[in-house]
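One structure follows; several queries about it will come next.
One protein chain is absent from this view; the other protein chains keep their places.
And then subunit A:
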Amino acid sequence: MKKGIFTTLAVLLVSASLAACSGNNNANSGASSEPSGNAGSNHTPAVEEVVDPFAKFDEPVELSIGRGIDPNYKYDGTDTAEDNVYTRWLKDKYNIVVKHAWEAATGNDYQQKVSLAISSNDLPDALVVNETQLRQMVKAGQLADLSEVYEKYASPELKAVYDSNPGLLDSVTFDGKLYALPETTLPSAPLTWIRKDWLDKLGLQPPKSLEDLKNIAQAFIDNKMGGDATVGIVGTQQGGSLSANFLNSTDHWYNFSPLFFANDAYPGIWVKDKDGNAVYGSITEETKNALSMMRDWYANGILDKELGIRKSTAEVVASGQTGIFFGPWWSAYNLADSMANDPNANWRPYAAPLNAAGQFNSNQATGSSYIVVSKNAEHPEAVIKMTTLHKWGKDEEYKTLTAGKEMTSQEVPLFLILGAGDQLEYAVNALRDVLTGKIKVEDVDQINYGWAYEMATHVQAIKKEPFDNYDIQYFDQQSDPGFFTHIYAHLNGGSTFVDADINWVRSIATAQTKTMESRWTNLKKLEDETFLKIIMGSEDLSAFDEFVAKWKDQGGDTITKEVSELE
């Protein structure tokens, strides 16, 4: 009996515990805001002091952060995410002490932890968040206005980067206040990754149309290229989405976005119909066609039989059971397991499938990661400084300490991809030109494209002739393992993406409108459920029309109206 009562009481108010936490922390934050006010007033009397963005803090400055950690990452020696070469360098050289308020595994766990932290108002000084979380935090008034510290502490290089990405800072400025440092999103369109060694073995050409892609998948299955249980095309796994959407616009890895795009369908984002009116991509005729095609492919065994249910798509790719998946150019970073299991695995990306008119379509990503600073943080300037240092603070001392090893997001706290708007294009072209001898390594713009220069110094040791062939056998994986993955990803994945002629489609809305805030859970559920069922054949295609009617009725029409007013 007791057990029954306790469990029911425990469940009684799931929400209650949330609320309780927030109550506590309000009390705390009230107390702690006092000293921060004093700290703030310290620097006001100084008359327009000029701050050197690379100067050491006089006193050790402590900064608490929440941190996503890759559980499989191997640190050097006894190093940890909190205490490693990089953080020690930050501390000794700049007096910035980074403390972890909490750690969580990267991916879903981290996102959940961040959402919980937001809901309970129990925030560390700084965090890396996604777009939805950023907006929630802005709405809740949890963030510090960074305008002033950014002006003062950001190095000219950092400012130049944001200036070269027009509109980026505006997208995180609300009511004239700068609330985040956005990642300079590396543009991403989902490419089709195919085992070229399998194509060659079967004497097939890379795909252009949807039909080609289907035939290749069929050939892989018929010839049992991945064993008896060869999976044609893998994609969405359990808990994942079928395609990118406006709230998760960069979500192209391991899902089926390209199959929609090649049908001129853009589910999950707001597009314009032929009359120029805003319409939700998921309810268009094109999306219906795409679903109908995927339904056929699924029935014929082309698409993974266990799409949406599978525990791990990565596992299928790594085990060599499949020869086709969809992912952005950087997917090459995640092929190590596959190549370890089968040294012949020669994954190549293709800007395909094309639509009927021969165009390669993609939705345009709106944003991905943001560094935000809690309004209770005592040293927001330390965050700005760290961001500058991560990119431009690497002096000779740093190079000796790290022994040439490239620090990743696992060592660098508050890691953010920062670069000029054309950084990827520049890097890929620089690498190619250095290889062919068109330019020398010294000619690479080290100031504005530091990372490209860094890679250029390593590329010659890794890429073998012929320089314009990016098959795996023309890379030397052993000579410089620290840089192989970077070079491989940029040359193999990056080059295809940079050279592709992409028809970008941008979502009209990039954030939730008023009505969406209350209706979206329901509408999203309706959509996810219907789409998956149609593809898997447990519902007829006609269920799509019912879905459209219901979607409109249950708030979709109101939301569409709100979206059209955004323009």
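Assume contacts are C-beta pairs under 8 Å (C-beta built on N, C-alpha and C of every residue); 3 or more make two chains touch, one makes a residue touch a chain; residues count from 1.
Operating definition for what follows: contacts and distances are computed from a predicted model.
Within the choices "Sugar ABC transporter permease", "Aspartate carbamoyltransferase", "Cytochrome" or "Heme exporter protein C", the name that UniProt assigns to the complex's undisplayed chain is "Sugar ABC transporter permease". The omitted chain makes contact with just one of the residues A:T80, A:N300, A:Q359 or A:N522: A:N522.
Of the candidate positions A:G308, A:G327 or A:G556, contact with the unshown chain belongs to A:G308. When you scan A:N95, A:S119 or A:S147 for touch with the missing chain, the hit is A:S119. Considering A:Q136, A:T184, A:N346 or A:Q423, the position touching the chain not shown turns out to be A:Q136 (whole complex).
Checked against the full complex, the candidates A:N223, A:Q238, A:T408 or A:S479 give a single residue touching the omitted chain, namely A:Q238. Although one chain is not displayed, its contacts with subunit A can still be listed: residues 1-2, 4-20, 22-23, 26, 112, 115-116, 118-121, 132, 136-137, 139-142, 229, 238-239, 305-306, 308-311, 517-518, 520-522, 524-525, 528-529, 531-533, 536, 538, 554.
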